[in-house]
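Here the complex is missing a single protein chain, while all its other protein chains stay put.
Chain lettering (A and B) follows the sequence in which the chains are written, and residue indices restart at 1 in each chain.
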Amino acid sequence: MQFDLNDPNILPWLIPAGPLLAFVIIVLLTNRARWLPATSPEYGGHHPDYEGMEVPVVHASSRVASIIVGMSGAVTALLLALAVVTQVAAYPERFGKGVFASSVDWLATGAGAFSMGVLVDPLTTIMLIMVPIAVLCIFIYSIGYMAHDPRQARFFALISLFAGAMLTLVVADNLLLLFVGWEVMGLCSYMLIGFWFEKESAYKAAIKAFTTTRVADVIMLLGIAYLYAETGTLSFREILYNAEVLDRLASAPAIIFGSVSAAGLISIFLIIGTIGKSAQFPLHVWLPDAMEGPTPVSAMIHAAAMVSAGIYAIIRMYPLLAAGGDPHHGEFTSPLLLMAVVGAVTALFSATIAVAQNDVKRVLAYSTISQLGFMMAALGIGAYVAAAFHLITHAFFKALLFMASGSVIHGMEHGEHHVHEHAHHHKAHHAHDAHAEHDHEAHHKHFDPQDMMNMGGLRKTMPVTFYTFLIGGLSLAGFPLITAGFWSKDEILADAWLGVTHGYGPHALVFVLLALAAFLTAFYTMRQLGLTFWGEPRTEEAKHASLGQGAVSITMTLPLIVLAFFALTAGFVGVPPDFPLFGAIFSPQTNPFFDFVKYTLLPEFQPAKPPFNWIPVLTSFVVALGGIYAGYLMYWRKPLQAGQEDPLISILGRPLHTTLRNKYYLDELYHALLIVPSQWLARVVAEALDRGVIDGVLALIARVFTWIGDLLKVLNTWLIDGVGDGIPRLIGQFGNWIRRAQTGRVQQYLLFVALAALVIGIIFVVSTGLLQAAG
Amino acid sequence: MIPLWMFLLVAAALFCIGAYGVLSRRNAIAILMGVELMLNAVNINLVAFWRYLTPLNMSGQAFAAFVFVVAAAEAAIGLAIIIAVYRNRRSVVVEDVNLLKW
Partner (left out) sequence: MLEINGQTIAFFVFSVFILGGALGVVTSHNLIHSALYLILSLFGVAGFFVLLSAPFLAAVQVLVYIGAIAILIIFSVMLTRSMTALRQVRNQQWWLALPVVVLLFALLAVGVILPVWGAEGLIGSEPVSDIVATTADLGVALVDGNQYVLPFEVASVLLTAAMIGAIVVARDDE
């Protein structure tokens, strides 16, 4: 296949190439390290296990080089993506057919071949706007965040790979290439969550993430294989834009569970893949633990890339999911029902857990799970565009929130250092004050910089972080009108309400549960903001928390500002045209986002724009403002004092609160149901089967052969040596025996001569016949 | 005339008796006597054949004469050896002269 360099279809291929190339270059070239003893301060304070060993710490030159290479990769991706997007915008008439499309056959498989290719259609385009911007912000943030980490170069390599995989997934034109990107991201999530592998909790979380998503991925692969078996292709163009194929799949019964159609079964398997990847109930357990990774990783995984990939995949496969049904007219296929139920339930379920978490990142983790539930539920009721819209806006404000929380933690650690040094000074001055030392040591051991209960009043020392966090939080809560989160959430509710007015059950379920979840979202967001930034510092560390001056602080605040901008304004591209006032300003003729994205689908699938209705809008207003007000009442008016307990505990009652804080004990349940039996099985197989049976058989065989060897040895000694030695011995004995003939007596010799002569004579006489002649 | 075979028979008998003496006597001198008997048997044969087969050609008698010479020389040496052995070992029993054994 010739590559025509003037062909603009090449551009999409190059988008993931930048970050992937950056990964390769960093790994091969710019990852030089020098070896230091593990106790050296440059290695940080992560690990007593490595005492006495030498560990690699990256060279300063490699730090700089890897930053440059990584950033170049991200920047080229962004530039190319923008180039592609502008090209797309110039061809409005080609919407719906895939603006850029090219593919290459790479693996011949008998009749057909697996192909690799790119497809840029409206859905891809909006992803290509969001992903590179978010990724670039995260990269800039990482420069500051990982500035003193001993393995910085490796980090940049891995996030470059992550970004490259995400972009591959986005521009892919077939399920196989999408799955490749999917799995590479799974690998990167494992390596990045467990980046600080000296910490036991980190590597355990990495394994948990990988195995949980793997379970889902296997089922997804089954779905992909089944699809391939039914249609002989995995290309989006050939399946999703082909009404005939979709009809066939929808009408054929599935191979197993014959009550659903083939399309239904495939879709359910693919949805299960998303349930794993996007952390929906019941496979959500890995996401909170994934907070063990560095904050940029959390931002990447939980906002920009991995979980978005899951939602993107099912949005992409929507025609298959809806094949045979029409959610806008009340006919729901099983996959759609599954998504609606799982999504809505997850949204509410994780929102309830979030209100009881004290770790600043955990709150955000459960918030992510909840918002993904929103998206899945939206897709389940057929609100295609709303789901995509919420995906985009969520990516921006969630990435912002994660990075801002990372700044908070960084600041708290800075404060911790400060207090520590101060305490040392104090120790020097008050050498005989044993009490103070003791206190400090005890305090130092238990200090958790991520615990919100230790924070408070950070708005004074970290103002930029405060404002950006505030913007992000309000967007998440859906603060009316000015935040992007409002517009996307409102659209979902509007779509749901439309269905409620027509009397569709799933729509009603989704509407109610999502409204409740939105209320809780607003509440816990205000709680988080209040505990962290408002009031007075509750600990010494909080008092001294700050990001300091210099490049580090700039690299960590600049991305926040950029993302805050998007968190505010990204919503304005999707204002419904008949919305009072705002509609006239932003969408005079038509809802731009809606009209752009809807062309991704075939005409018969395209959703109708829901007409403006006051009820969903009012609902959005009420739940958002209500939740914000409730949070304000509890945490802002009377900010929490040092040592005071969370007022929520008294409201909910301690048992309920504890259950929520322990995540409904789901992890413990999984441990008992799945982990313990697997470990038992592994132990049994290893000891009884492997060591007992197999090793036993091998030992037995070895013994048999040893016995044969001994037998042969005996045979050898006895028989062969016997013969070999025996013959000479016999000869010797014979010689010994026969030498006695030499008696030394001449008469005996003579007698023998006489005997011999006699014998010869007899023979002579007999043979010459003299005897006969005599007669 | 006596048939030739009678002479030959006597000679054969004499030879065998001499052989018996050589093979079975213990005294070295007795063995020597047996050897002389055998030589005499040879001589009888020679002369008998000469007389009956080639009486004009003197080869038979010449041969017999040479046998006499050899017998005499051998008897002389043999007895000298026996005497020397007797002097050294005080025994003429042949069985005792067995140093060249295994």
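The working rule: a contact is a pair of C-beta atoms (placed from the backbone, for glycine too) under 8 Å apart; a residue touches a chain by one contact, two chains touch by 3 or more.
Keep in mind that this is a model prediction, so the values were computed, not measured.
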On chain A, residues whose C-beta touches the chain left out of the figure: 747-748, 751, 754-755, 757-758, 761-762, 765, 770-771, 773-775
Chain not shown, touching residues in chain B: 1-10, 12-21, 23-27, 29-30, 32-34, 36-37, 40, 43-44, 47-48, 50-59, 61-62, 64-66, 68-77, 79-84, 86-87, 90-95
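By definition in this document, only the chains that are shown with their structure count from here on.
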Length of the line joining the C-alpha centres of chain A and chain B, rounded to whole Å: 124
Residues on chain B engaged by chain A in the complex (per definition of touch): 19, 22-24, 31, 94-95, 97-102
Residue ranges of chain A touching chain B (in the complex, touch as defined): 739-747, 750-751, 754
